[in-house]
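With one protein chain withheld, the remaining protein chains of the complex are depicted in position.
Here is chain A:
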Amino acid sequence: MTYVSIKNLTFRYNKRQTPIIDNLSFAMNKGEIVGIVGASGSGKSTLLRIIAGLEQPEQGTIEVDQKMMMDDTCWVETEQRGVGMVFQDYALFPHLNVADNIGFGMHKLKRSERKQRLQEMLELVQMTDYAKRYPHELSGGQQQRVAMARALAPKPSILLMDEPFSNLDAHLKANIRKELLQILRRAGITCLFVSHDQADIEAICEREFCITANSGGNFCSC
């Protein structure tokens, strides 16, 4: 059954340019981990930002878990979409420690629930011992795991990951890929994963799309 459905999406940053995303459609099932590859500048990050509601496309519809995020008549703000996102630079808040970072998205839960969920998340990403540390006191891989935990904590309907490995050393990658896959599996989350490294996608994703820049209907399934 279709869980995420995106239809006829068209987007450009500048009215005078040709669209960066042109009439794009695709669908995902629940729990599926789908990879997106494509050259630099082909619009991968932009696609994720559109789904998160950080950019507004010219046309198209986005539906996640039977909830209409946007179409011709409606527009749901980012903060109401319930979409989780792991940013390329992780964007961990420097003035909050690990626990507060992870707790940041759970402000609507009750206190006791929040505490319990925080423990779950810390265990999920194996960062229990680091709860009181600040982001700058963590290694790149640890920061990435905290960012994952933070995005997963409010139980998003879908997790968007933008090049989560780009800040990591190459020799760490193999291990971290495995860890990441485990975390995603255990969380049972539907995930859209962007990378320009084919090996990442093959290790983690069940299915992949290739996105190419500015070619009308710029989407092909490989």
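Quick notes
Following the convention adopted for this analysis, contacts are C-beta pairs under 8 Å (C-beta built on N, C-alpha and C of every residue); 3 or more make two chains touch, one makes a residue touch a chain; residues count from 1.
Throughout what follows, contacts and distances are computed from a predicted model.
Of "Fe-S cluster assembly protein SufD", "Sulfopyruvate decarboxylase alpha subunit", "Cyclase dehydrase" or "Iron ABC transporter permease", only "Iron ABC transporter permease" is the UniProt protein name of the chain excluded from the display. Among A:Gln17, A:Ser40 or A:Thr73, only A:Thr73 touches the chain left out of the display. Note that of A:Pro19, A:Gly43, A:Gly84 or A:Pro164, the residue touching the chain absent from this view is A:Gly84. Note that of A:Arg16, A:His107, A:His136 or A:His171, the residue touching the chain absent from this view is A:His107.
When you scan A:Ile6, A:Ile20, A:Ala52 or A:Val98 for touch with the missing chain, the hit is A:Ala52. If you put the missing chain back, the residues of chain A touching it would be 52-54, 56, 58, 72-75, 77-85, 87-89, 91, 93-95, 104-105, 107-108, 150-151, 154.
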